[in-house]
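Only a single protein chain was left out; the remaining protein chains are all shown in position.
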């Protein structure tokens, strides 16, 4: 599964994209796995209310299932316009 | 005193501008004088709620005094934009 | 702030660019809203032309009052009003307003305010001339008068 990061999430984690092997059932499960890995992930995911997630380029929620999903994106609230 | 007419008021009365001698105290008095003159004025002023008035190029009301006024304009509700 | 009453066509592109450039140079204008009105066909179709009459001695002054009030109420960086008169054919631009402000909400509100006031308080009258030769004055809409109550 591909994971992509944007803005300060990308900066804290230190990379824009990575591929992970995971059995996580929901986005929240995936976050728990990532946070357990290294301090920089814990820092990036410290406050989930400050984060947004997209599954295969569609905005989603942290309790959404990951079945069939190919790309997960984490980023701060968007500031377009 | 100069009186100017616009849109269908001008068309009904048949002229765009005229100069009148009047002792009318208010706009309504002036209208009464005009209506008494000829049928085309009576036709133009038949329904005052369908008319607007400007005194010296400022929107005003039919009960406004005419003292010091040089130009009175009568016209239908505006349709700019 | 600029107000222009004219018979000639105006160039929407050039006006928009010039207004945006001027507003951007002014400190803090982050958003620019424009509204452009175009002659559309009559309700039942068959419009040949629209004749716009105005009150020359009053028009410029009335538009400047409306624009000045918008400048003050929304602390605009700039405002623009262009309104044509004379004979226009369907598809021609009748008028435009533009408002520039620090925040988008102010620019939107000011542009809507300008439009609502232009519709009912600027001394213009429109007459529709049909291909059939029939002609009629456009009637003011109650909804346009009601729109003023918002401000």
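For clarity, chains are labelled A, B and C in written order, and residue numbers in each chain start from 1.
By our rule, contacts are C-beta pairs under 8 Å (C-beta built on N, C-alpha and C of every residue); 3 or more make two chains touch, one makes a residue touch a chain.
Predicted model only: the values in this text are computed from it and were never measured.
One chain is not depicted; across the entire complex it touches A, C. In the complete assembly, the contact with the undisplayed chain comes from C:20, out of C:20, C:49 or C:130.
Those residues of subunit A that touch the chain absent from the view are 4, 6-8, 54, 57-59, 71, 73, 75-81.
As for the chain not pictured, it touches subunit C at residues 11-17, 20, 23-25, 27-41, 91, 93, 102, 104, 107-108, 111-112, 115.
In the analysis below, only the chains that are shown with their structure count from here on.
If each chain is reduced to the centroid of its CA atoms, subunit A and subunit B end up 72 Å from each other. Subunit B and subunit C have CA centres that are 26 Å apart. Annotation for subunit C: no residues touch 2 or more other chains.
Multi-chain contact residues of subunit A (touching two or more other chains): none found.
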